[in-house]
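Complex shown without one protein chain; remaining protein chains in place.
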Amino acid sequence: MTNHFGDVVGHSKAILIIGANPAVANPIGMKHFLQAKDRNNTQLIVVDPIYTKTAAKADYYLRIRTGTDVAFIYGLLHLIFKNGWEDKEFIKKRVYGMDKVKEEAAKWTPEVVSDVTGIPTDQIVQTATLLAETKPATVVWALGITQHSTGTSNTRILPIMQLALGNMGKKGGGCNIIRGHDNVQGATDMCCLADSLPGYYGLSEGSWKYFAKSWGVDFDWLQSRFASPEWMNKKGFSLAKWWQGVLQEEQTYSSSPIRALWVQGNGLTSMSQTAKIQEALNKLDLLVIAEPFLNEAAVLTNRKDNLYVLPVATQFETEGSVTATNRSSQWRSKVIDPLYECKTDHDVMFEFAKKFGFYDQYTRAMKMDVKEGELVDVKKDFVWPDDAVSEIARTLKTIGLGGWTPERLRKQQENWYMFDPVTLAGAGPMKGQYYGLPWPSWDKKHPGSPVLYDVDVPVNDGGMGFRNRFGLEHDGVNLLAAPSVTVKGSTIKGGYPEITRENIEEVLGSKLTDAEKQKIGSNWKTDISGIIQEKCRAAGVAPYGNARARTIVWEFPDPVPLHREPIHSSRPDLVSKYPTYPDQKNNFRVDVKFISEQQAREWVKEFPTMLVTMRVVNLSGAGMLERSSKYLSHLTPEMFANIHPDLAFKYGIRDGDMMWLHSPQGTKIKVKAQHNQSVTPDRICLPYNFAGVMQGVDLSPNYPEGTKPYTTGESSNTITNYGFDVITQIPEYNAGLCRIEKA
Amino acid sequence: MSSETSRMKFMCDSSRCIQCFACSVACAEAHDLPVGISRRKVVTLHEGVEGKEVSVSIACMHCSDPPCAKVCPVDCFYIREDGIVLHDKKKCIGCGYCLYACPFGAPQFPRDGAFGMRGVMDKCTMCAGGPEKTNSAEERRFYGQNRIAEGKVPICAAVCATNALLVGDAEDVSAIYRKRTSSRGKGE
Amino acid sequence: MLENLKNTMSAKVGRRSFLKMAALGAGVGATSSLLTGNTLRAATEEEVTNPFPGSKRVKTICSICSAGCGIIAEVKDGVWVRQDVAQDHPISQGSHCCKGIDQIDLVKSKQRLKTPLKKENGAWKRITWPQAVDEISDKMLQLRKENGPDMAMFLGSAKFNTQQAFYFRKFAAMWGTNNIDHVARI
Partner (left out) sequence: MKTIIVFIITILMLTSMAYAAESMIWGNMLIGNILSYGTKDSLNMGPLFTILQSQYFRNIFLVIVIGVPAVFLMHYLVLGARFFSHDGKKVYVFSLFNRLIHLLAAISFLVLIPTGLMMIFGVYFGGGPLVMTARHLHGLATALFFLAVIPMFFFWVADMLPTVDDIKWIAIFGGYLSRKQSEVPAGKFNAGQKMWFWIATLGGIVMIATGAAMYFQDFNLGIASAFGLSQIDLLRASAIVHNIMALLITALFITHVYMSLFAVKGAINSMITGYKEEQELKYLHSSFYRKLKAQNKI
């Protein structure tokens, strides 16, 4: 989220919710949207393939064909550019590459967009006019946008629209992406991911060297831990296709097939291709599962041995911070001691770190601190989690976690009542701080940045320009912000590059003492001494520079986002006009089929009904937590699929009958049909939070005694169609096809 | 018994209710109700019909002139000074007349006894417990928490995700709702 | 006597039915209205206090979605007895959804995993922690000897707190692989 919920209540005049269902997935976020609607007459526009609970509260509801979000936004941009409604000043001074987007938008007349998306032209024109006239407007989205084969283009076209309308870096504007799990934002910031070190440092050698130094370990030792130095810089397997590493059905590009799977708090049954996952789980040499509730992966497999389940404590039995969707960090105090024989997640890691022989290196950093610009050992033993919080605060400079010291986070929790819900600003002892210190919070005195990229606020109070991340110029065009774009209170006028050891004196115009010169790091991201941030604070300057936001990503297959039909599209005529990507080699160590899968057959002939997944309010993620609660499981006692009565009668399915759903890969699930008006007769939607039944076969015998949840059911991901995003490899949950058959 | 003093009332703003079940699960959790017995229910009408779908949370409305109290053959109801309609589970015989009289279907009948026969009636107490000693273990066993006695707000309205469900003195509740509807559609 | 009887009757039974009642003899109606007169009394001081004396209120955050709603957990003698309302939390202001107000069930649920388990020739067997740790690490190290560190795939969690997430990434790095991911991928 570039802004926060309170900001929407305070300032937004229009909210475009596309590919998100906050009424079900984030009800408290929905409260803020409804408060904005009531208090400021904010216009709520909802774009969704299904008439969801969020759409029920919308002022304007647009029913879109799933997988055509880029086309829809281009439809809006077409009208915005044609009528000159774009914010020309903003684009000229702070954006790079908007002209190329303008060219592409020119093709997308309302008629073409209406044909592709299924939204009537008048609604497209109405929405474009409304967004052009009502400012500031914010855009809200979630997995409905990202879970597509064109997920990356989807998540780029929306900020591009906000840039065109000049809504970025404005109170009430911005892109408010609603995250899913409670600490998915925190776990993503810590990059529990295959393609980066914590803090989005990436996997380059420079980053590894910085982390070796920050962790207080010898880089060569760290390099020796890998199969060979080259594998240190290569992205690992992803959660979406690790099973290819086990099954080896296709070419994989890793130093070894995967033989052991370590699952710690990861609901495998909410992954796509569940049938393949089952095969992989059976083929593994070792499966370790560490969870508070039984991970239904242990039930999915009927392997006979080498399957271990470790009881782990929940977050209420330990202490630590959690990062909310608006980048605020909140402290959790320990409610009770771990129950039964459960151990906390970190104890499990320490236990095995000892066994694997790297416990000392593992915990060394917590016993160190920066003294006079040097990282030195300061104590013999560490205190969890405070020392880990300090280690993270001093290490992750890219996203500015410098301000997240344990003392500040704990103090904010004790005084959380002193913060204003609309502005997050603190009062009394908390004055001068924003609630949760939303990153970037550059140093121990920084209040946090509730609204990103707002140049009308001083840097030391949370303001900043766009980050200078893509070099100084591209194709001869200067990438820095225009000279007239000066962050309030900054001594440096106009755009300036990211601060490094070489350019600090020249950019900030202040001299470094010799001692400082000797201690300073190579650039602001790896400057352990903290001198760069000190200087930047004095100059009122953001260490990451003040540049232009780029709409063209020259490293991606689509520099300008393009509409490409989903892999299993319901419109064969459009597949030839807007084909998907060419097949991809070696992304996350696997090959991914795109065009070959899309053109393998005319899928819509055999699988006529569109398949969309949806959320129900009482289940989330793999649903295991909620299905083990007697009250929540009672709200949805069975797995079901919403189907329009007309479509149901075509197959002779009455309300409550069972039906088979077949997928293009040949898998099938047996679910209860629920007649429902929220879907149109050409599509069905079903929740993805059930597990425990696999293609009609009940897996109850596989549950250890006493761990079976109150409700089990088919996992909709058994029939999620094959398809992955070209950059992030996120599966295409939300755009697929299926065939209905009366059970 | 004069009605000048405050009369506690519920009111659900259906333009805010998103059927998130926080109220009914909060009530069930707070009072340890058996599964399937929900003193507070959330009902959605015209689900999925564009422009017509509306949700509302409904439970005992603590009527000023409660039909349940009038039809009870053992007269186990008593109405508090602040208008909260409560009943005595030790007197109730579980006949069901109060359910027939209630326009909102608030009374619930948990199963108890050997043959799973219908037990005594259970209904929303507006978190004000029952005739037993306030905040005693026995009161909590029969009626659940007595939050009103603790000076706290009833749990369902306190945790409503979108502040749709309002509870309190009738005047205060209507003042909040009036303020909200006055700005709706026009802005402050 | 008849006068106040009329008042009490009319307030409670409603005007239109009052005359019929009086005509048929007020014996029946009178008892119920008089009855309510004396059960009301002001709550004594100690009654207003906490039903769980000596309990402490612990502040924490819901573990389901990323909104980050505040939770007040009432804990008595190390047992989480009740979930109260964080009325003054700047993001949620006391509100929850059904999953949030049910967080206490994560601790009360009978389905919680209680002991380490191992599947041995098709049947679940309870094992101790030391045995689990030894067997798992032996197997892991043996597989590592055969195929090198990339034979392992670590799946971290979006339910970790930030410190645990950082250390799980460090755990995979020091094991020697980039085969690590978590649900942000999907």
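Letters A, B and C mark the chains in the order given here, with residues in each chain numbered from 1 onward.
Following the convention adopted for this analysis, a residue touches a chain if its C-beta (ideal position, glycine included) is under 8 Å from a C-beta of that chain, and two chains touch if they have at least 3 such contacts.
Source: prediction; values computed, not measured.
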| item | value |
| --- | --- |
| Residue of B:12, B:26 or B:58 touching the missing chain in the full complex | B:58 |
| Which residue of B:71, B:153 or B:170 touches the chain not shown here | B:71 |
| Option touching the unshown chain, where B:92, B:126 or B:148 are the choices | B:92 |
| Interface with the undisplayed chain - residues on chain B | 36, 38, 41, 43, 45, 56, 58, 67, 70-71, 73-76, 88, 90-97, 99-105, 108-109, 111, 115-118, 120 |
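Simple rule for what comes next: only the chains that are shown with their structure count from here on.
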| item | value |
| --- | --- |
| Chain contact graph, described as a line, ring, star, complete graph or other shape | complete |
| Computed distance of Cα centres, chain B from chain A, in Å | 40 |
| Rounded Å distance between chain B and chain C, as computed from the means of their C-alpha atoms | 21 |
| Inter-centroid spacing, chain C versus chain A (mean Cα positions, whole Å) | 26 |
| Interface hub residues of chain A, defined as touching at least two other chains | 27-28, 31, 617-618, 630-632, 635 |
| Residue list for chain B, restricted to those that touch at least two other chains | 20-22, 25, 29, 161-163 |
| Parts of chain C lying in touch with chain A, wherever the complex brings them together | 58-70, 73, 75, 78-80, 86, 88-93, 95-100, 102-103, 105-107, 109-122, 124, 129, 132-137, 139-141, 143, 146-171, 173-186 |
| Chain C partner contacts - residues on chain B that touch it in the complex | 1-3, 20-22, 24-26, 29-30, 65, 69-70, 75, 77-81, 131, 133-135, 140, 145-146, 149-153, 155, 158-163 |
| Contact set on chain B toward chain A in their complex | 15-16, 18-22, 25, 28-29, 35-36, 46-50, 53-55, 161-163, 180, 183-188 |
